[in-house]
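Apart from one protein chain that is not included, each protein chain of the complex appears where it belongs.
Naming follows writing order (A and B), and every chain is counted from residue 1.
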Amino acid sequence: MPPSLLIEQLLNGLQFGLMLFLLAAGLTLVFGIMDMINLAHGSLYMIGAYLTATFVGLLGNFWLAVLLAVLGTALVGMLLELSVLRQLYRRDHLSQVLATFALILIINEVVRIIWGSQPLLLSAPEGLSGPVELLPGLSYSAYRLTIIGVGLLVAALLFWLVNRTRVGMWLRAGASNREMAQAMGVPIRPLFTLLFGVGAGLCAVAGAFLGPILAVQIGMGEGILILAFVVIVIGGIGSIKGALVGALLVGTVDTAGRAFLPLLLSQVASPEVAANLGPALASILIYLLMAAVLFFRPQGLFPART
Amino acid sequence: MILLETQQLSKRFGGLLAVNSCNLEVRAGEVHALIGPNGAGKTTLLNLITGVLAPSKGQIRFDGQEITHLPAHARVHRGLARTFQITNLFKNYTVRVNLELAVQARRGSSFRFWQPVAKERALTEEAFQVAERVGLGRRFEVVAGQLSHGEQRALEVALALASKPKLLLLDEPMAGMGPEESARMVELIESLRQEFTILLVEHDMDAVFRLAQRISVLVYGQVIATGTPEEIRANPEVHRAYLGDEGGAA
Partner (left out) sequence: MRWPLLLLVLFLLAFPPIASATGLEFYQGLLTKIMILALAASSLNLILGYGGMVSFGHAAYFGLGAYAVAILMREGISSGWVIWGVAVGLSALLALLIGAICLRTRGVYFIMITLAFAQMIYYLVVSFKQYGGEDGLRARRPEFGLFELTDTALYYLSLAVLAGALYLLHRLVHSRFGRVLQAIRENESRALALGYPVFHFQLVAFVLSGALAGLAGALMAHYTQYASPNLLAWQQSGHLMMMVILGGVGQFWGGVLGAATLSIVEEVLQDLTIHWQLGVGLILLFIVLFAPKGLAGLLRRRP
């Protein structure tokens, strides 16, 4: 196997992992602080991608479109929190699952009504469509490289926000002990609304940048939502650090598994078996990873709650 | 005869050694009180004995056999029953159903899928006897969550009694009670001493010195003294470590 292929796949894994992290970060904070399962988180990702595609169509500028889409999605997230999700904090997990499942159905249909059933076309900004040569003999998509850069930047920003600012301190206090945080006078309600806004904005970033690679279509948020859940369960619910580690782990394992597992299998098994089993194993690899992590560490790798 | 014995029992939570090489002996037939300041590890020790927590080190022997690694439910069947410091009942069920569940746990298999349990007279009868015993006979059909605090504590004891244990572990049965309710609880425990060996964890020193034949003092996860109430009262080490700051209660 040539090393350039390996590096390329690792970069792909990093790129996918970082985008997963953007989704998982909001999810894990909501989960950790409010003990709330929000299945509709993936719908915000979808809305982010749709808004980006729309604004690109209107304005012709990818970066401006992303900015507007992030703000718009954050607004939608905060409105959702104020109208529906707020009612669910004190309810059991079952109700939360069901109510947010209902939100998925509703949002999917609203998107269908506004944008129609056909997938939208969202292409990478022009200057970034080609490859760049990283090392002699190793060229890599400029756009994917940009995603990695954006992902790292947003992740750094998020870590700064959580670890260095007052709002971040409140969030961490809330994640480790909600009652204590409330007793210490943390303004929980506005903080929750803001948190949903930030989480939604992060979803939009992921949606905007993955849109040109995957497809902008109805239901795009659901598969990736489950991956994001896998990430935060592996990382430990409520932990930003756990979300980052989990996301990179899942991104790399998933990408590498799909690229190399069929190859590896063909070394040891007949081509027919390898062609069948390879993709099958690759697609369940991350779930196996999650089951294994939970078996040995039922609270995930970095438990946030004491 | 020694009914319960812990040898070098330890439990570590991260950096904290909650129970530290603890040696405790409870003799058959006695009321044995376990006292100690807050945070001494009393509840952790009870959780180790009942199997809710697994020890980091050491052994637990009960009724002549080692039970260190026995699962919690199996220990109940060996004759270990407990009450909880914080009332722990089936709050939405009546006193009757609470007790029937306790009786059913002791009497044979619960993996019966067909016969309606509501028609099992024997369960109800025995449940009623236990209820009478703790003074809840007239509250038999009341939902547990609607009982007064004192009654809930009595039901808590009754649930443990229904399993007909050899050793009854009472974790602060007087917690949160007024003087009148406390007196009634003391009376109840008084009436049980003939029949059961009791390990009593309690902060109410009047009750402890009135009920216990022997007392063990737990400080920082270790038993620093065991003896009769008189011996414990006279023990200078106990005074220093424990009664020194709460001596007024004795």
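Criterion: contacts are C-beta pairs under 8 Å (C-beta built on N, C-alpha and C of every residue); 3 or more make two chains touch, one makes a residue touch a chain.
Just so we're clear, the structure is a prediction, and the values are computed from it rather than from any experiment.
Asks: Which shown chains does the hidden chain touch?
Replies: A, B
Asks: So which of A:I237, A:A259 or A:A274 would be touching the chain we can't see?
Replies: Answering carefully, the residue with contact to the hidden chain is A:I237.
Asks: Could you tell me which of A:L103, A:V198 or A:M220 touches the chain that is not displayed?
Replies: A:L103
Asks: What is the set of chain A residues that contact the non-displayed chain in the whole complex?
Replies: So the residues of chain A touching the unseen chain are 31, 35, 37, 84, 87, 91, 93-95, 97-99, 101-106, 108-110, 112-113, 222, 226, 229-230, 233, 237, 276-277, 279-280, 283-284, 287-288, 290-291, 294-295, 298-299.
Asks: Can you list, in ascending order, the chain B residues touching the missing chain?
Replies: Output for chain B: 50, 52, 71-77, 81-82, 84, 88-93, 97, 100-102, 104-106, 109-118, 120, 159, 163.
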